[in-house]
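A protein chain is absent from this complex, but the other protein chains hold their places.
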């Protein structure tokens, strides 16, 4: 980094896509590879405007397949490379990300969810949870941060690069069209001034010394000839993934101590969920709220430890049960009724959650 | 159909890929679109050999994206079209299948699972469960049959066409490399002789009459402008999907009446699971077995109704917990310990299951 | 015919200039293509609330139909005057 | 040099024909390319259990190195005889 | 109205609805409020009605979009229809007097506290300049919402248009006049 | 041996291992057994050892692959090493006498009931024809396995090679002699 | 009701959905007029299938009185190939943007041209990704400013504008039809499209027409600037005319291999 993009802490009022760019700059990202798709476009727009000033790079590729694989190339070459996509672009990018998953490449992908399936809408949804957490022909050994505000977009964009390069699993910031397009206040800062160390990158190819003469060549592959070879590779990745879960999981809670009704939501919907708590409490309903920040790995222990006295769980999401299924999975063994407020592709307001809870629980 | 491909019932000893071709012929398939990938190749090889004889069609496309979208085209045109793929090809095909899911197109896809993630191995796995059941940027409104023998490959290939055209959700036969490449006995037959009615197809485009003059034009789209438009489309698909679940779900059980240990497996692994039951019972362990034939929708009621007296559930699969998660999900509310015998990309033998169960349950 | 559009009709030179305000988006492409510069902005507003066009602003219309041809919205119909 | 290959060496015409059985897969491409047809099958088996090749089956070797060049496995080395 | 306000603005593409929303929300942010602005967007945007959602609050803003607005400003004929979902029991509908008939047609009489017809278009044409129509509306919103100080709005206006004002000082004058006109129209309603 | 048998065959690409497996499994199927055959396959197949898995049973066959085989037939030097995972306590290892030393090197002495060295290569070269080496092996397997009737095997052979026999009757003779020779070698072992 | 003066839309246009969804001055409307006229003249409304891509072309999903399928970005060609393969009696039209055709869908374009598929492809070249707000496309002119080339397209880093018809012509076999027209010459464009449709109907081969088009919204041009950009800047870079007609012979056409020295 020649010029520090952010010198002092700065308060600003901007769109989420702009925030993401500042986050990437703050994290020392070197290059963005990308293909246009709404609602992530402005990430590319802002980035390309700043490229000359901060001596960064940008490549607009021919499609998302290429955006994924060029990102893989940038990462292999030891650079802090990233890309951003949404919807059908996210579908196509799974091919490259399955390679990154196999080869443990620290790719960073920003996903700005839009309506699905198919081209759907260009607007908003939370329907890319399955795809982002488990996409591709693998086991979903990935790290997925779901953000709910511009401040988090900034913080977790920085964190995504660090997590990726530290643990070497494909890492995602799962955002959505609303967060992309809306403006709200945010404080941007230089992470190092906040004591956040930026993880160094490492070249996997093009190392110093002549291969085979001064050192062994790097022979990287993702294809195996025998079942056992593959099994051992996957097994060791799984093992490593499982061992770092506790270091990675993050979540947020509110008013859970005495909660009888637990509302679970992630991303931008969690704002509405949190807001609904107060109005439910005003009406005498002891509601609390849990939000997984990492959807993958899921903060299962945290959730399990706080549901003991809960009578009802409500999952609110702008999808048809993608979070709900993850929750059920992670709460296996409990038998607290779970009901979903499932609104694929639709925004959710505090009032809607409040009304739903009241109606469903006949309270 | 000019010539009936299968006239009488015929016993044969052949590979699974060959069986699939006979199944498709028996179901009256018109055209296969495809791109080479191991282990599905021989489906194309056999099919192309028979094309002139039975007046069928074949198109080798430039990639799986095209195979998926040409299949969509064939279906739109009212033909019984299908394709087959595996691994990274299955990843790429999700784009077209998300369109089929949105537009309710009766696509039929044969998936011969291979090792993953990434190019992995060309051999075998059960790692494409997540991908096939929930791939794409949608809610996984799909029908997935998981077969375990050549007889089933034949039966469910026929059924897949019928289900697809009856209910109009993308329909999959989930097989694997072992089933593709192995030879074992099978009885092939003309479905009509067995009283199986072949669902008629229907043109969605190119209908008779001049559009706008003699009839309304068919204006098919998968892109919506407003959130509510999309929401209504998805909601109505979900509703319809939920309403047909009970007509579609299929499963198999064995020795479950008094079972204390329930082994759950799908596809070819279920053969080993079933075989393990006897040896476990010989050793005094009251084991039973449950196999979902439809992985999506999942036969949750059937499973829930038989676990009441079960003490332990063992999920055996050639993947890292893809079936296990589905099981947990569908058994939410119970708290029977579930343990997974998880072998991504590896075959599983009855002996291994028996040993695992004994060791894990310290029996 | 189910859908009917109302025209504003002006005569100019050899052409009868029918303009359909419900179609005209006021893009001005026709204005630029008229070889005799007879098309100009009108007071009337079109479908997007922007002014529509009319003939009579330049030399007389020669009924070449260029305007009709380039209008992306088929908002113009030039009827040749019977001679 | 970590990896060492053993050669079978035969002299013929202008060339010393070194053949490395651990590399030769017996494809026969060299045989077809020899302008003097001196290459032929040998008794010795190669890496895949198929016969390797040797010189001395036709006219004398002219050390043109065509065989060496086309061998996909680099299983032949033609050493020019000092004259 | 209180310290928490939800505003919907809707109009045709050229009417500058999104700019007004941006200026208001930024002004609110500058004056220390929490504020959130989001435009609607879709594939058929070009020909569609442009809608902006603004929330200003002294507490954090919960969801980017909302259903029932406190104030709805609809500037064109089509916008009147389009904003229907956002109008609740207590919503104030502000609209240009040129579409009085459309309001009447769709909503009938909403009642005095619930509707405000303003002759902004006419005023712009006659008293200032058609170009600053949206600034009049901006003034109206500020006047109606009674949340922001005029000076904060002027500051936000300067930030966005300052470079243009610098080139042509008459422009500044025009804008400030338009803002004031609108403010007068809106205040106390 | 019983009515349930697991066989692994391994050899070099050209040695016809997969054909033998196909014929045996099909013969078993013809004689009313349940039978399952699966080859190994992978991306590095061309240069790798070819392996075939055959199961014959009077009950349904459970899993396509297995670990411990009843009989392992390894035909080349590299195959001897490759089949290691399939050899259990009771497995019979059959191999060509030309690789006796390799077996010795890798397995030492397995014991009389557990190993069978057959001079098939030599026999093929001297007594019949190198081309029918694999048919000798086929005979050996049938002899050792003691499950199939020779006539069923002959029938399967006819089905696969009948069209060639029709063209050249000496070929038929050759194949039948090879089968018989192998059968003699294998029987009762 | 008295029949009054009515717009002279091509008959195949669907009046009920007009005004259409394109921006004021959008070139798509002109290309669609040329296409509509060609369909009218050929009298193929009853058996034509219209496929549109993602991009501004998607706004045509209800444009025509034709059975219409709106596909995914770049995938219109395979969908229509899939249809045509089983319903050869239909006339299929793939209507796409330059981004869809030359970037994300380039493999389909190249492969369908190479296979000589019986489809007619119309590519609307507006030198941008218009629907997504004006990013650089393969066709963006050198130095042209877009949202992802904010300082002008740097050909050193991003190459020169893609010449689509030239690419197709280089591989399309005998029987193919390839042309480039412009919204500046509607009748010529209509003729090219008509020939491209006839070529399909006759079963000759792949038919490809690029149309130089206008995107005033993203170009931020007024009418005069719009025409000038098309007629001066674009037309200079992208030569107008027919590149291949089905009667020409082509280099590289060799005899059928009778013995391939392979298989038995």
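For clarity, chains are labelled A, B, C, D, E, F and G in written order, and residue numbers in each chain start from 1.
Assume a residue touches a chain if its C-beta (ideal position, glycine included) is under 8 Å from a C-beta of that chain, and two chains touch if they have at least 3 such contacts.
Computed from a predicted model, the values in this text were never measured in an experiment.
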Partners of the unshown chain among those that are drawn: A, B, D, F, G
Given D:12, D:54 or D:68, the one touching the chain that is not displayed: D:68
Contact partner of the left-out chain, one of A:18, A:42 or A:62: A:62
Chain F, residues in touch with the chain not shown (by the definition above): 43-44, 46-47
Touch residues of chain A, complete complex, unshown partner: 30-31, 33, 57, 59, 61-63, 65-66, 69-79, 81, 95-96, 99, 205-207, 209-213, 217-223
Interface with the unshown chain - residue positions in chain G: 102-107, 110-111, 114-117, 138, 141-145, 152, 155, 157-160, 162-163, 166-167, 169-171, 173, 219-221, 225-226, 228-229, 232-233, 236-237, 239, 252-258, 260-264
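Going forward, only the chains that are shown with their structure count from here on.
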Partner chains shared by chain B and chain E (touch criterion as defined above): A, G
Fewest hops from chain D to chain G - one hop per pair of touching chains: 3
Distance-maximising chain from chain G - centres being C-alpha averages: F
Euclidean distance of C-alpha centroids - chain B vs chain F, Å: 35
Centre-to-centre distance between chain G and chain C (centres being mean Cα positions), rounded to whole Å: 28
Multi-partner residues of chain C (each touching 2 or more other chains): 48, 50
Of all residues in chain A, the ones touching two or more other chains: 38, 88, 118-119, 121, 123, 223-226, 347
Contacting chain pairs - touch in the sense defined above: A-B, A-E, A-F, A-G, B-E, B-F, B-G, C-E, C-G, D-F, E-G
